[in-house]
Structure formats: C-alpha cells, structure tokens
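Removed from the display is one protein chain of the complex; every other protein chain stays in position.
We call the chains A and B, going by the order they appear; numbering starts again at 1 in every chain.
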C-alpha cells in the first residue's frame, strides 16, 4: 500500500513499520540514528546515480545528432545540468517545497535553499528529521536536471545555445518547481485529487516532454527533414554512443526510482526498494523486446536500433509513475506497452511533421502519460480521474508556459540558427570548432 | 516465495560471526533488522554494478568489431540483457534455486519467480530471511545476463540476430540455471564434491565461454579471417570504446565479486567484502601488467592494446572463483597468470583457426578454468579433485547442450549471414542502417 504523496511518504512508512509489518522483536529494530544514516545513504546513492543520467543523455544525444552538431550538444548537456542545479538552488527547491500551504497549495517560497546552512551548523535531530537535509536536496536537484535533459535532445541541431540555456534556467527555476509543488510539495494536486506519481512519469518526464514539444513546434523542423511533405531520414552519427547513453540511463534509473522510496531505514523500506529495482529492470527489458518486435513490424522484418534503445527508455518512463505496487508480470506489461507506444509515437510525430531529433517526446511524454494512467491498475489508492486531472493540469501548465517562453525568446533574441549556420552545423557556427575534426574533415574549422 | 538458501556460504558466515570472530560485546552488534537492510543494500549495489557490466560488454564488443557490424552488436547486447532477464524470471531462477533437492540436486522447478509477490504482500521476517527476496533475485538475474554477454562477442560479425536471441533465451532460461543448480542451488556438485566457485569463474564465465566455443565451431570463421591457412588480422574499429568497455567491466566486477559475499550485516561480512574488493582490483592490475609484458614478447617489443584489455578481464575472471581467501600477493599471482593465459590462449585459438572476435574464450573460459583450479591453493575447503569434477561436469554439460542447440538452429533457421550479407555487414543487411553513417560513408544505406 503506497503513500499518496512522495515526500510525506516517509512518515507513512515509518508508521507501517511501527504497526508490525516487520516480524522482528522491537529490540531488534533499526535505531533512529542508524535509520538516519540509511535514509541519507539512499539519497546519496540515488543522487549520484541520477546525476550520472546527465552523462547518459549527453551520449544518447551526441549519438543521435549528426557530427556537425555533436560538440554543441555536449556543451548543452553539461551546461544544462549546471544551470538547472544552480537555479534549483537559487529559487527552485524552496519554490517547490517551502510553505506551499501558504499559497493554497500552488507554489512555495522562491528563496535560496539553506543559504547559511552547513553540516557544522545543522542541529541533527534524528527523530524529527530522518535524513540529512543536504542529501534530500541533492536528490531533488538531480531530478530537475533530468527534466531539462529531455528538452535538449528534441530541439537539437537548430536551437541557439543562449536561448536554450535561458529556457533551461526558467524551466528549472520556475516551471518545474511550481508543478512539482502541486504534488510532491504537498499542494492541491496531492491533497485534493489523490494524484499519484511515484518517481515522476508526469512530474519529471512528461514535463520535459511538454517543454520539448512547445520548443519543436516553434522552432520548426530541421532544414531538409521534410521535403515535399515527405520525411527524409537523418541518421544519428554514432549509434554505439547512443547505446552507451541508453545503458547509462537504465543504470541511473535504479537511483531515480529506487531512491524515490525516500527511506531505507527499515526492513519494509529495503524490501520496497528491492521490488522497485526488479520492476524497473523488467519494465525496461520488456520495453526493449516490445520495441524490437514493433520496429521489425514497421521495418518489414528489419529492426531499428534507435527504436530499440528508445523502447528501453520508454519502458523505464512508463514504470516510473508506479514502480512499487506492480508485480513483475505487471511491470513487464507496463514496460512493453511503453516500448510499443514510443515506437508508434515516433511515427505519429513524423506524420505530424514534428521534428524530434532523438525521440524524446514519444519516450518521455507519451510513455509518461501511459505510465501515469496505468497507476490505478496496480495501486488502489489512485484513480483514473485523479491521474487524468494531474496529467492535464501539468500538461496545460507546462506546455503553455513553455510555449510562451519559447515564443518570447524567439522574438527577443531568436531561438534558431539561420540556414547557413544550420548547414555548416552548430559546432562551427556557434563554437568555431568541431567535435570530430579528423574523422569528418568537412566539419573541420579553417585554420 | 523464497529459495531456502542462495549459495550456502551465507550460512557458513553466519556461524563464523556467532562463534566470536568479532570482538564487540553482544549488545553492540548489528540488530537483525539493520542486518536485513545491509544485506539487501549489498545485493542492490552489487546488482546495479553488474547490470552496468552489460554496457561494458556492449562497448567492448562495439569497439572490437568492424564498423559495418557495430550497430547490430549494440542491438544484440541490449537485447540479450533483456531476454536473459525475462527468461530468468519466467523459468530460470526457480529452475536454479527452487526445490533442487527434490530432483536429487539436478535441477529445480521451472516456474516464474514470485509471480504474485510484491513488497506490500511480502511478510518480512527479518530473522528467517536476512534480505529482501527481490534484491537477491535482481542480483542473480544480472549474473545470467553476464553469461549471455560473453557469447555475443565471440560469435560477432556473422551470427544472425534471431538465432542469437533464441540461443540466449535457452541459455538463460535452461542451460545456465541447471548447471547453476548443481552448485549455487545446493545440488550435487555442492553437496557431494565440495566444488567451490565463489562468484562464478566456472558457473558464469566458463559457461559463457563453452557456449561461445560451440557457437564459433559451428559458425566457422569470418570470411577472410584465414587465408591459405594463415590468419589475417581484422582490426577492431574503435579501441577507445573497447577500453571504455574494459573499465566498465572492471568497475562492475566489484559488485560481481564483492556482493557475492551475499551478506553485509556484520563486521565479518564487511571485512570480507573489503578483502574481495582489494583482491579483485589487484588481480586485474596484475593481469594488465602480465598481458602487457606477454604481448610485448609476442609482438617483438610492441604491445597490443587489445591483449592488455583482455589481460585485465582475464585477471578478473581468474580471481572470481575465490576472491576472498587469497592474500593480496596471491591475488596478484592468480591475476597475472590469468593475463598470460588469455594472451597465449588467443594465439592458440588462432592456430586452431577458431575465430573469436573479441577474445571471449581465452578470457572467460581459459582464465575461468585457471581460476577455478587455483582455488585449493588458498582455500583449504576446496580440492583439486572437486574443482576438476566441477569444471568437467559444467563444461561437458554446457558445451554439449550449446552445441546441440546451435546445430539445431543451424538446420532449422540458419545461424549465419550469407556471404553477401557478411560482406556488406550485419548493420545494413540485418538492420538496414549503419552505426556510423557519416564517419564511414561506405556503410551508409542508400536513400
């Protein structure tokens, strides 16, 4: 049985263990201070695993773009992780979590997180606070970076660096935290609709997807991507790098979902984290197999590696809304459906002439919606109504703000490379150097 | 549903701590519930580290194959990890661990693992079960994936995807679990011969190696690999990727060997895991240096990077059968011998005109046999007789079943690309796209 909300879940689970889910005698339990260390450790391990996902996005995207844009996509990825973290520190974290009640559950207080607080100053009350506050902050921060990472892949090969970084700053500092406050901050979506999103199929992945969708609509497709209404394939430059990126993301997802249990200080919590690991893995595996079969169907017997990689990710996104309550069988079904949805979703986007370079929207938005809707099938505390309200509210908010922001940027500073710049590639036009000067000599800068 | 035990060592170590290896007073010990959390955490950390090895194999193999086969080897690697996990869930785990006694120690009961079990349903009895069952399952599952990974590298550049995936499904669902039941499932090899294989030099690595050997015998060498009886080198396409893969595997091996201690709930266990980490690292380091020197000898003063990378892996494979009882000095010797064996083993295979693309057989089979035979030198509970029985029994079983399976596949659906397909590469012939379309334009699909 799972907590309605994420951060307060901690308390609920503590209560569970008090009332005897655990067979051990009382004097054999985990001491409060030991639990504090376990909980903190979970956040730290989960945090470094999710931080590593930033490398996964970077490699996935570097592999899926063409060589002439590969350096700039690397710069965007390391830059967005940094900017998102700084903005989340400056205003985002407290906008999401601090005194959300005071605004009726709409948003918190946008001040820097713990500005004067260090380990030495902190009074550690292991009973009241079950974990080190910096460990929680670190774990929350890497989530916002993930949201931002989703955007960069979709808008690749034509967005300007500066405009992209400004978008990321607002996304991480304002847009993500406000919708996050509604649910994980204990706001209106959590308290009034019983919306349930364990680790963020909607709050993280769909949010990134909506922001990306607004971007690609306003940017338009890459030059040459659609000719006379027909799509022209633009092959990713390095599928081994894209494969590496996918494995990195899968690996990091154990932290993403597992540490979203938010506690490891009891046998019940440890058991929950273990179940989450198993379910997360099997949903991804099922996503791979389903996307392999689906892409063979679409390709007249020939599978597409890009589709299979995205199938893994879609399986992961789909199970993220509820990785705890499904059985393994159910996790497999949820993940497999995610893989199929992403595969056909990519076809749909192409039909709509929307140019998503890496398939971020089918993976993170479409499979994220599916995963969120699937929660009530295994978690009796969630309802289709509540889930739908959450999906729609978050989607409307994030899409409209993102659209307005991209639009503003478009008119004020411009968001797209001009045709010449796009033709020679973002690497030369925006950085003046290339990613692979010896491999692809035509991308080499003139000396 | 839990197996009665996973690897009998768990019990042995519990007894050790009962009889006072630990100097702390009783009231200062680890509480049962705390131990449960530690044990579960060890499985989870070990599990994600070993999962990451799948990325290591993918990069190692993508780096060692030629560019025209690089996409398909990536697909095989992510696919095999997924299929192996699904099959191990569906039948493998319980075939390996459930009621092995009932068949006289030959095999267990091939039903899905814990089909209706979730964390919420599970009654957590911290005294009877020292860890979350899903954490153990996850850790065991990533081992079977490793076994499957070993095969893909050896048979690369000519095996058909479909046949390969079917082979993996049977290997992970049937072949691996049965031989695993003999030892880690508490079967005949464990109970009657005192065979000892701590983390799987034989059960995992040699098993993968035997399966690979059967494959390359039936597949035959790549076209052009041997001309007029002389070997023609076929250089790996990206040695930096192969290097990355080697580092990933080394990193993941700390989970592979360290978490095979199966417990972290006492000072004795923690000390054991630490010793395993140190020994594992030093065996690999010694494998590197030994292979460097050996390959300089073979190369008239010029070392070969591929040999050095395989030396690291051979050192790791060699120490895997017993990473706990050796001193560091002994670990260095065991690893160094592994590195030399793999280097000369690769020459031997070439003399036999067996075409192992990545050197999987010298590394995983030859060094695995060496490591298994070396156990009695440091572990008085093992005997050369028992080790030999285990090596021969597992080898005969795995090789003959694998041979029969590859042979059946060969006649029923075919296992090898035809000459034209092989010439244009698996990427274009099986997937219709290439791994590096801009870098190696001759592999680019016609539009």
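Everything that follows uses one rule, which is that a contact is a pair of C-beta atoms (placed from the backbone, for glycine too) under 8 Å apart; a residue touches a chain by one contact, two chains touch by 3 or more.
Just so you know, these numbers come straight off a predicted model, no measurement behind them.
Here one chain is not drawn; of A:113, A:292 or A:399, the residue touching it is A:113.
Checked against the hidden chain, the listed residues B:170, B:305, B:347 or B:424 yield one contact partner: B:305.
Across the entire complex, the residue among B:148, B:262, B:294 or B:332 in touch with the chain not shown is B:332. Across B:57, B:292 or B:366, the residue that sits in touch with the chain not pictured is B:292.
If you put the missing chain back, the residues of chain B touching it would be 21-24, 27-31, 34, 38, 41, 45, 49, 66-67, 232-233, 235-240, 243-244, 246-248, 250-251, 254, 258, 264-278, 281-282, 284-286, 288-289, 292, 299, 302-305, 308-309, 312, 324-329, 332, 436, 439-440.
As for the chain not pictured, it touches chain A at residues 31-34, 36-37, 40-41, 43-45, 47-48, 51-52, 54-55, 58-59, 62-63, 70-72, 74-75, 77-79, 81-83, 85-86, 89, 112-120, 122-127, 131-135, 137-138, 141, 161, 238, 241, 244, 430-439, 444-445, 447.
The working rule: only the chains that are shown with their structure count from here on.
With centres defined as mean CA coordinates, chain B is found 32 Å away from chain A.
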